[in-house]
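A single protein chain has been omitted from the complex, and every remaining protein chain is retained in its original position.
Chains: A, B and C, in written order; residue numbering restarts at 1 for each.
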């Protein structure tokens, strides 16, 4: 299943929106986009997960890696409106308190 | 996948509503309900296919058998609001002109 | 020959057909096959399985069926194998449907036409003593 990835710039941040399943096949593309935007280092990065209906541990690892890189660079990193199934996986991973989660898009 | 089958009586007809996939596994149950109601012979019979998202040739055969029995008994027999995929199968079977198809439920 | 993408063996139980359809549908969607063609192929694969259960195995639910999905440069090939009664060649030949005559309704006889309609190439290969292979090919359009 292909993952659609859209980028959008706002005044305060970069927003990356993923649509589809994030798994071993698709997470490398998401990782590439996230790391490239973080490398610019100019703005906070938000990942919109409202239309991700499935995410596995490779997707979670991608988000953790993004957060680590952002923390080291003192850049903001947040998740926006994760779908119910994404929230469940973050909870299973005991990572739901580690990410800044914003509810609206 | 289980098929839900509901019966409902109106002034002029029996309405049978199926929800789910109609295939080799589930069509015998639908056939049973249709033939039993037709055996009463008191009212027209409508089959509501608005929530059938998949139907195979065994489902089509069930409807054809119902229509034959109804024709022989001079009872009305109609299909109500078939979903797009049910319409496609009836068209593939070249049977779309044979059934009375009503649009609203 | 390259390893097939998918090879699904399943018990000849009508209850399992919804799983066969789910797998087939997802595979076609992932390849980007458009919804109309994919719908026809899902139906046709289901019909081939239904025929194998009913006719090759006489409705027995404890036998083995296998579908192999193999893509190559030109086609996506679906092959269904059973070990039951071989089909008679004259009954599985290409057949097209005419608009049905309302005074001559027959419940049945749709599976074979649906299979030929969905696929670009179809070959029924009955085994000598037993079994059938149904080879169904969809031309790639990407």
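One rule holds in what follows: contacts are C-beta pairs under 8 Å (C-beta built on N, C-alpha and C of every residue); 3 or more make two chains touch, one makes a residue touch a chain.
Remember, predicted model here, so these are calculated numbers, not experimental data.
Checked against the full complex, the one of A:15, A:67 or A:81 touching the unshown chain is A:67. For the chain missing from the display, the contacting residue among C:18, C:40 or C:132 is C:18, taking the whole complex into account.
Touching the omitted chain from chain C are residues 2-11, 13, 15-16, 18-19, 22-23, 25-27, 30, 62-64.
Think of the hidden chain as still there; on chain A it touches residues 1, 21, 23-25, 54, 56-58, 60-62, 64-65, 67-68, 71, 85, 88-89, 92-95, 97-98.
Quick note on the criterion: only the chains that are shown with their structure count from here on.
Here the CA centre of chain A is 41 Å from the CA centre of chain C. Between chain A and chain B, the centres computed from C-alpha atoms are 47 Å apart. Here the CA centre of chain B is 25 Å from the CA centre of chain C. Those residues of chain A in touch with two or more other chains do not exist in this structure.
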